[in-house]
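Comments concern the structure below.
Missing here: one protein chain of the complex. Every other protein chain is in place.
Going by the order they are written in, the chains are A and B; count residues from 1 in each one.
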Amino acid sequence: MADRVRSLTDVLLSVESISLSFGGVKALTDISFDIKKGEIRAIIGPNGAGKSSLLNCINGFYHPQEGAITYKGQRRSRMRPHEAAEQGIARTFQNIALFRGMSTLDNIMTGRNLAMRTGLFWQALRLGPAEREEIDHRKAVERIIDFLEIQHIRKVPVGQLPYGLQKRVELGRALAAEPELLLLDEPMAGMNLEEKEDMCRFVLDVNDEFGTTICLIEHDMGVVMDISDRLVVLDYGKKIGDGPPEAVKHDKAVIDAYLGVSH
Amino acid sequence: MGFFLEVLIGGLLAGVLYSLVALGFVLIFKASGVFNFAQGAMVLTAALALVRALDVFEQWHWPFAVALLSAFVFAAVIMAIIAWAAERLVLRKLVNQEGIILFMATIGVTFFLEGLSQSLFGADVYPLNVGLPKDPVFLLESLFDGGILVNELDIWAAVIAGLLVAGLALFFQRTRIGRALRAVADDHAAAQSVGIPLNQIWFIVWLVAGLVALVAGTVWGSKLGVQFSLSLLALKALPVLILGGFTSVPGAIIGGLIIGAGEKLAEVFLGPSMGGGIEIWFAYVLALLFLLVRPQGLFGERIIERV
Partner (left out) sequence: MIYREAGQYKASYQADQAIFPIAQDRLAMLALLVIAFLVVPFVASEYVYRAVLIPTVILSLAAIGLNVLMGYCGQVSLGSGAFMGIGAYAAYNLAIRLPFLNPFVCILLSGFVAAAVGIVFGIPSLRIKGFYLACATLAAQFFGDWAFLRVRWITNDTPSGSVNAPPLQLFGWDLSSPTANYLVALCFTVVLALGVKNIVRGHIGRQWMAIRDMDIAAEIIGVRPMYAKLSAFAVSSFLIGVAGAMWAFLYLGSWEPAAFDIGRSFTLMFMVIIGGLGSILGSALGAIFIVLLPIFLNQALPPLGAAVGWQISTATVSHFESMIFGALIVFFLVVEPRGLARLWSIGKEKLRLWPFPH
């Protein structure tokens, strides 16, 4: 796949000097980088480097002890998860956090939750406004189901789906919220080549068609080098690389970290 | 002042009795992560088995010491059978389910045991006499006018509870089985992978909890007579556990003391202005307020959730 060359200027999210620790364990130390609007930013690094913790800070699940995050111009030192969702940040999880008791369709419909406004009384009646709202959102969700090619498992409870399909449903749920910033935590873990190619195609399409900014954590170097505009490299909670794939690929510190040379 | 001390001490001692029941909960929760709602029913069953066997043996004119010992053995055997059945029929089948499912299963066990023990052993009130003195005693007569009224039985209960806690602490810390129990409580799969037999461990835990229930039933039964309401003690143990933490043996004692004292003091000093009878809910509201401030109790472990 050809290298992506784009000029992007606006900063959507910037992370300033974030430090996070749990008890005595320092998960992140003085991390700073930015994500430009419309780009695909990858976070890479060996296991335990703090990548998931970084994502968790961005969407408000963990609160860093130091530093601040500026999103869409607003500077915050701590954010609540549902605030992040309301501001247009959506994410998927490393260990799949789908609602196992519900079907694929219902799971993706929960992604539309923020846009659904009718109150208890109208819901109980289910005539007029409630029914119309439900149908409108069903249409939006069906577009996503078409996009992700999961029509055949619409009504299947997600607990019964194979791992690769569950990952796709989780992506669908994140997309349903029509986010401005999409955080993907190892979206291709455990997939074979064909599934990975499908997932790459979805990620690129989302970025192209909707202009969604994407920040993803990924271990597959081929995928990362191909689809991302810029990279951030973490090791032991510290940033050791930041830039376009070509530059980072040749950076000595990054190569050392991956080859395990003691440092 | 003397009156306040009397109520306080009475409350503390009542609290010790609650702790005895709570100890059984802690044991099972520590070793299997199951909140055993049936602990109260186990106290009832143990006490019923004991008192009826004792009655029968005394009717057969056995010497008191022999009758008592045999009755204890009989009750212990009954608790062993219950432990075996609980492990085999309930725990083994529900091993991978969430805590709430296991909790509801123990509610089922509660009802089953209540029905079984009452149909086997009878449903009346049976006075129990195992040789523990029940007389009221006046302490510290030199300090306070007339002395502080304390029931000798309550003092004996405190001593027994103390011995029990010391014994359990030794058991957990020093013996091989105790160590295995702590391993199982931490991580089932890991414990199995080092060769610890899960099923045997659970049987042992429920057996020990059953014996603790027997001790609790003996003391409570001596105090109140053996009757159905013993089973409702399980409900009172919940606030005790919330205060003390679900996994802590010393926590169960301290939680019991706080609840017992708090309840009695509230009833005597707050109760009259509220119409009386606040004992039935005070412990729970106290626990609730505590939960809002410190969800893991005084001695429990803080759980950090990962996504």
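Quick notes on this structure:
FYI, contacts are C-beta pairs under 8 Å (C-beta built on N, C-alpha and C of every residue); 3 or more make two chains touch, one makes a residue touch a chain.
Quick caveat: nothing in here was measured; it's all calculated off a predicted structure.
Of the listed residues A:8, A:68, A:102 or A:253, the one in contact with the hidden chain in the full complex is A:102. Annotation: of B:9, B:42, B:68 or B:109, B:109 touches the absent chain (contact as defined above).
Contact with the chain that does not appear here is found for just one residue of A:59, A:166 or A:228, A:59. When you scan B:148, B:185, B:198 or B:242 for touch with the missing chain, the hit is B:242. Across the interface with the omitted chain, subunit A contributes residues 59, 61, 81-82, 84-86, 90-91, 93, 97-102, 106, 109-114, 116, 118, 120, 123-126, 130-131, 133-135, 137-139, 142, 173-174, 177.
Residue-level contact of subunit B with the missing chain is found at 35, 89-90, 93-94, 97, 99-101, 103-105, 107-116, 118-119, 123, 235, 238-239, 242, 274-278, 280-281, 284-285, 287-288, 291-292, 295, 305, 307.
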